[in-house]
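My questions all concern the structure below.
Left out: one protein chain. Kept in place: all the others.
Labels run A and B following the written order; every chain starts at residue 1.
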Amino acid sequence: MRALAERLPREEFFRSGHPLCPGCPGGTLWRLTGKVLGKNSICTVSASCLALPSHVYPSALTTPSLYLSMSTTPAGITGVSAALKILKRKGRLKTYEPIHIYAISGDGSAADIGMACLSGAAERNDDGIFICFDNEAYMNTGIQRSSCTPLGSWTTSTLKGKTEKKKDLPEIMVAHHIPYVATASMAFPEDYVKKLEKARDMGCGFKYIHVHSPCPTGWRFPERKTIEVSRLAVECGLFILYEVIYDQYQITYRPKVRRPVEDYLKTQGRFAHLTREDMEKIQRQVEERWQALE
Amino acid sequence: MRIEKNALGPNSDQLFSYLEVPIGSVIIGADSYLRRTGQWRYTRPLLVERVPPCQMGCPLGIPIREVIGLIKQKEYEEALKLIKEENPFPGICGRVCYHPCEVNCLRGEFDEPTDINTLERFVSDRVNENLQGHGKSPDPSSKRVAVIGGGPAGLSSAYFLGRMGYQVTLYEAMQFLGGMLRIGIPAYRLPRDVLNREIQGALNQGVKVVAPALVGRDVTWEVIQGYDAVFVAIGNHKSTKLHIPGEEAEGVFSGIDFLRKVNMGGSISLGEKVAIIGGGNTAIDVARVVSRLGSKPVIFYRRDRKEMPAFEDEIREAEEEGIPIQFLTVPINIHTEKGRVKGLECQRTILKSEGDGRSRIVVLGGSNFTIDVDAVIYAIGEEVDRSYLPPKWEKAGDEIPISPISSIEEPGFFAGGDMISQQKTVVHAIASGKLGAISIDLYLKGKKAEDFPDSVRIGQNGPISMRVYLNHQSQTAFRGVSFADINTAYFYPQPRPLLSKLRLDNRDSYFCEVNLGLGEDQALEAAGRCFHCGCCMLCENCYIFCPDGVVHKNIDEGKNVIDYDYCKGCGICQNECPVGAIGMEIELEE
Partner (left out) sequence: MDRGMVTGNYAAAHGVKYARAEVIPVYPITPQTSLMEKIIEFINNGELDAEFVPVESEHTAMAVAIAAEAMGARSFTASSAQGLVYMHEMLFVASGMRLPIVMCIVNRSIGAPNSLLGDLQDSLDIRDASWIQLYAENAQEIMDMVIQAYKIAEDKRVLLPVAICYEGIIISHCMEPVTFLDQQKVDQFLSDYCPDHVLLDPERPTHVQAILTDDAYYMEYKYQQQVAMENAKLVIEEVDQNFGNIFSRRYGGLLEAFGTEDAEVVLLTLGSISSTARRVVRDLREKGILIGFVKLRSFRPFPREVLQSLLARLKGVAVIERDASIGSGGVIYTELSSALYMNEPKPKIINYIVGLGGREVTYEALKVLAEKTLWMVKTETTVQPIQWIGVRGLS
């Protein structure tokens, strides 16, 4: 990890003193994103846990940000990029350095209420990086299920466990034929930084990065284990790290030995009620997914 | 309608007019430093330095983690200097030590332990110390200390005392120094040039040698009592007898006598078949020497392989060389013909476990058998030769009444090495020499040694350390590292480098060294496997993963520091630290 630490600037663009839960991977995500995208970046946040560090006084973010509403986060990318284009053309911009536009959105905001907006922005290929922070439920309002909640998970609106499967949002984005789709996890920060840099340097177009973000508060595990749970999700094959560049798939990390899903599921209180059959069902799903992807 | 400074002050009930609130519901800037989230936590992370189990397990307390760190950076001279603060004989230990450090090594619970032993040897061999003519002369006004016995314990105490500036005179009964290192350990395990080099390194601390000089005969005890302090370490050079009929016959030797003769260059006619009785390192060494001299050795041991006291490495080497070992066999009679050994009569035994500890040996009556042998060498234990002890102690019971810590019986007299009751290994002998030097230093400064036994240890009850003693380092309050502290996700399984050995058909009477050690590439590979347990190695995991960005770099010291004003105490840093260098402490209510 030292090579990564030496490569990135030491300056913090997402400062301490923010009100995220202790152990929230969102803090790590935004810190790394800030270091990669730097000072000249403008972001849109959605109504989610991550709206609070930037849009509640005092703010932790040192770069400008916009909050529209829960369903219109991708419209922020659309509007800002269109404005930048015309202002540049007319010579009305003060600076000529490239400004990176990105959006940070929760899974509920991206996959449910904002699905139409996200789909529209992707289809228009608006210039920006859309980072979906997937904590697999509506966490900010107190752990309600979203379409990205996985099978069997407890939430306050699925008290016996969710009976539907998780919506595969990266695959939906691939179907839009955008230049870049990638998945990432906070347990693999070098992988995430590489992908973000690739997205940043790719030129114009809509790029989508789906970051798996275990939530200690909502998934019911001790907050010090956040990175460990993230790693287990990848090592058990439940979350696959891959990227799709112009419709070409590439898996960026293959666990040498895929651990049984039980290792991952038993760390979290939200899966405490799962039976052996449930776990086997989930294991089979993982096998099928890997086969399909290979 | 908008003013330059952020009007949304930290107190939201400040009296602002609507005229001063910035229009557009805008927050200007990033003032989150105003929110001291450090108040949220109930545990706090601490960057700690824990004592690694390898150092705890080393009887000499060598700072192994730091030494390997220097090797990784190719700083071999610095590494050797660091080792020599605790161990004067890395070249010897790197060959013959039973490496309890490697047994404790946490890497061993992951895949295989780090090659600490071989790396110690590598450093010692690698650094080309020009030892000739580099001896120092002690200050003639400093106190005079006598060391009796030139084995590892005596040489070690002479080394440390000389380093502390005392005038040391070493009395050795034989012509050559080394003790059991020279006469007991054969050259294929410890080459003579290495031994001489190491001894010279100890003598270069300003040690005067008087040899051969047997105290009590060539030098009187009165002369010895004229010194300000005396360290006695005459070792166990008297072999324990078998106490079976026929042991006085011709062709029956004690293991130590046999080895001494061979190692000093003499020859012994053994005949073809040689029976070796015993299960310790001496027995193994005897067998391997016999094999090199051209005879066929067979070892007889009364317990099984598991309970064999010899070092595991040694037993394995003996098996590699094809030396047969008959377990659960005890000799009862040596048959002689014309006063010369002809055969050995043995009985079988079984072991009955007695709960903890070693099992009880039960001899099976009626299981007698006899084999033809041309020589019998017994190596079932050594004890101190009481005739060499100072007069007052000759009549004492089995236990030598002095330990290195306190000189109860005779003020100013200290003892160490195999002769006192401790584990009879080279490294423990060197450690007792170190403890003796510290005890003498305390005694000569007028302090009572009993008052300080723990303040010279590493950690709470670890080995005695000269660095701790000389630098008056306070003990670390943190517990040592355990395997649970290591986050194995950041390490990859990597086997130990293959150590090359002398070919079996070259292991002959030239007694060439069997273990050929490590080359530099292999040494760097081996050093790279060390986890660096319990001490931050600046992997920057904590800095990258911290959600609050509270891990900052102290540029002057190059270390990481935590900003406690904002740390929420989540513990991710502690969980992801690969080496357990972060501990979580419960935050007390102030």
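The rule is short, and it goes like this: a residue touches a chain if its C-beta (ideal position, glycine included) is under 8 Å from a C-beta of that chain, and two chains touch if they have at least 3 such contacts.
Everything quoted here is computed from the prediction, not taken from an experiment.
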| item | value |
| --- | --- |
| Hidden-chain contact residue, picked from the options A:22, A:76 or A:189 | A:76 |
| Residue touching the undisplayed chain, where the options are A:54, A:109, A:135 or A:267 | A:54 |
| Chain not shown: contacting residue from A:68, A:104 or A:148 | A:68 |
| Residue ranges of subunit A at the interface with the undisplayed chain | 39-42, 44, 51-52, 54-57, 59, 61-69, 71-72, 75-80, 82-87, 89-90, 92, 94-95, 99, 116-117, 119-120, 123-124 |
| Footprint left on subunit B by the chain that the document does not show | 1-2, 8, 12, 16-18, 21-30 |
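Here is the rule we go by: only the chains that are shown with their structure count from here on.
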| item | value |
| --- | --- |
| Centre-to-centre distance between subunit B and subunit A (centres being mean Cα positions), rounded to whole Å | 51 |
| Contacting residues of subunit B [partner subunit A, same complex] | 8, 10, 12, 27, 29-37, 40-41, 489-490, 538-541, 543-550, 553, 563, 565-566, 568-572, 574-576, 584 |
| In the complex with subunit B, residue positions of subunit A that touch it | 1-2, 4-6, 10, 12, 14-20, 22-28, 31-32, 53, 55-62, 186, 189, 216, 222-228, 231 |
